[in-house]
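So, chain A:
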Amino acid sequence: MSDRGEVVEEGATGRRGFLAVLGGLTVAWLAAVAWPVFRYLSPRPPPDPFGGEGKALVKGVAPGDVARPGQGSNGSYGGRGLVVFRGPDGQLRAFDSKCTHAGCNVQFQGDRIYCNCHGGTYDLEGRNIAGPPPRPLTPLRVTAEGDSLFVSPMSS
Partner candidate 1 sequence: MNQWTPNAGIPLPPFDPVGLPAPAVVILALAYLTFTLHLLAVHFTLGSVLLMALARRQPDPARQEIARFLGTVAPLGFSYLVTFGIPPLLFVQLLYGQFFYASSVLVGVFWISVIPLLILAYGALYAHRLTRDRRPGAQGLIVTVALLGMLTIGFIYVNNLTLAMTPGRWLEIYAAHPGGATLNLGEPTLLPRLLTFLGLSPAMAGVVVWWRGRRLHRTPGQEASATVMESWGRKGIGVGVLTWIVGLASWVATLPEAPRSVLSGSGIVLAGAVVVLGIAAALPALLASRGGGVAAPVLSGTFLALGLACLILVRDQIRMAYLQDHFSLQAIPVFPQWGMLAIFAATLVAGVAFTLFWTVRVARRAAAASG
Partner candidate 2 sequence: MSSDLSPIPPEADRRLPPPDTRAGRATRWLLARYPVWPIVEHLAEKRVPRHRHSVWYAMGGIVLFFFTVQVITGILLMVYYDPGQPWQSVQRIVMEVPYGALIRSIHHWAANLMILAIFLHLFSTFFLKAYRPPREMTWVTGLMLAGLSMAFGFSGYLLPWDDLSFFATRVGISEIEKAPLIGGLLADLIRGGPDVTVATINRFFPLHVVVLPLVVLGLITLHLTFVQIQGVSEPDSFRAMPPEKRKYHKFFGEFLVAEVPVWLALGVLLVALAALAPRALDPEANPAASAPEGIKPEWYFLSQYQALKLFPGSLELLGQALLALVPLAMVLVPFWDRSIPADARGRLATRMGIAGLAGLVAMTLWGFLS
């Protein structure tokens, strides 16, 4: 028994600090072991919708569908949604259709682009003019080649 008492006595000083170090260390080790699991569960970055060629085919909208000013339609490119329309100035425009507020897909409504979820409204330049959206829509460069439309990122 004296032995037991003695051990406690010996350990009493500085035991708290010792435990803190050990605790911190154990957490560090556990984090190291958990790292592979975290990396395993981390999603891969989605593939570039424009692919290696820097442009993506527009599906669901043909050049003929947007031949005249005021015509427009929802379509898709590389697995994402977009709106394509011909503006009053006769220029072909496209935006990624993901609303900057909550991610619903917006709709082209002739004079504006409107989101049916929370009433977010954008003008035909893609600027957020009413409702909750915090940012303009992402614009896309759109070109017609034969019977197909292609989009590419605006920056390039």
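Rule of thumb we're sticking to: a contact is a pair of C-beta atoms (placed from the backbone, for glycine too) under 8 Å apart; a residue touches a chain by one contact, two chains touch by 3 or more; residues count from 1.
Basis for inclusion: all candidates are chains of the complex that A comes from, given by their letters.
What you are looking at is a predicted structure, and each value in this text was computed from that prediction instead of being measured.
As listed, 1 or 2 are all part of this complex, and the one touching chain A is 2. Within the complex, the chain A residues that touch candidate 2 are 36-37, 39-42, 44.
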